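One protein chain omitted, others in place.
Then we have chain A:
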Amino acid sequence: MKRRIPQELWFVIGGLVLFGALFVAEKTLNRYLLHILILMGIYSIATVSLNLTNGYTGLFSLGHAAFMAIGAYTSTLLTFPVPLREAYDLPRLPWFLGGPDAAWSFFPALLAGGVLASCAALLIGAPVLRLRGHYLSVASLGFMVIVVTFAKTLKGITRGPMGISAIPLYTNVYWTFLWLFITMYVVWRIVNSRFGRALMALREDETAAQVLGIYPMKYKLFAFVVGAFFAGVAGGLYAHLTKAIRPFEFSFTLTFQIVVMLIVGCMGTMSGPVVGAVLLLALRYALKPLEEHLKLYGLIELIYALLLIVVMLWKPEGLVGRKRVSVRGHQERKEEGEWARFSTPR
């Protein structure tokens, strides 16, 4: 108990400093820079939550954009102003959600988006997480394709490919960073608990963890569902920032961006994902004028991909990470020299 109190205190101090800085930022920055700042916060939430599965648990999910889509569409449908619903072909809310004349306020709508994303994670995770290997990567990618397909085809609810516009602008710096704060706190608490250590044990060696009495399914599913919840919230924040969402925004490109942010930052650390998200978004907005000026569309993605490859080949521990000495880590490979190159773990 004694050791925990100072750490909690750091969160309080950090939070106070953060919100002080945000207050200053909101008063001084212009709207464009503020927009970028909020986006950095939203992407950080997404990256931190992806870190829970991909970094700490060692499950490589590629479906994060799908959970963001679910969160975005759910919260939008709940908060959309009642008088505009008719004009935008959006259904009114059924009785159990408050009746036809109701629109939810922002916070509960975000929560609902997160919860629905979690339910979807439970549904897809239950069959897929039982398997070993990287089936999850392909299955979660497939799940993303299915979600985008539904967003395109359920025209009565989502307005199909043209998407929903005129979403009320609710997201501001405070909401975003409050949620980032909550996300980081929750992830931190999970990681520094018995539960988190079980997740990391599964990542290092599933069989050994099972021998120690850790039932993999339960822990993996938990990490997947919690990650999906915050991805859903991030999606909701995103929708209420850009004020328009279309199905194709939530496809592979978005997932890829978040994955790159996580890897370039560092998987399996607290600060890595935030560093990655902030740096790569800064890079994106620094390069955007160049891309538009030269009409080289795809340049930013190209640089992201190049960064990913470079980091994987030369600094696999990411920008903030330290070299991990693990059983199968790169350290050992170097020590063992030629031979270890052939030992492919199964």
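One rule holds in what follows: contacts are C-beta pairs under 8 Å (C-beta built on N, C-alpha and C of every residue); 3 or more make two chains touch, one makes a residue touch a chain; residues count from 1.
In this section, contacts and distances are computed from a predicted model.
Engineer: Among "Serine phosphatase RsbU (Regulator of sigma subunit)", "ATP-binding cassette domain-containing protein", "Branched-chain amino acid ABC transporter permease" or "ADP,ATP carrier protein", find the name that the UniProt record gives to the complex chain excluded from display.
Structural biologist: "Branched-chain amino acid ABC transporter permease"
Engineer: Of the listed residues A:Ile124, A:Ala198, A:Leu221 or A:Val278, which contacts the missing chain in the full complex?
Structural biologist: Residue touching the chain left out of view: A:Ile124.
Engineer: Of A:Leu141, A:Val186, A:Met200 or A:Val320, which sits in contact with the chain we cannot see?
Structural biologist: Among A:Leu141, A:Val186, A:Met200 or A:Val320, only A:Leu141 touches the chain that is not shown.
Engineer: Of A:Phe11, A:Phe107 or A:Phe150, which sits in contact with the chain we cannot see?
Structural biologist: A:Phe150
Engineer: Pick out which of A:Gln7, A:Ser165, A:Ser193 or A:Thr207 touches the chain that's been left out of the picture.
Structural biologist: A:Thr207
Engineer: In the complete complex, which positions of chain A touch the hidden chain?
Structural biologist: So the residues of chain A touching the missing chain come out as 58, 60, 62, 124, 127-128, 130-135, 137-139, 141-143, 145-146, 149-150, 152-153, 207, 211, 252, 256, 259-260, 263, 296-299, 301-302, 304-306, 308-309, 312-313, 316, 328-330, 333, 340-346.
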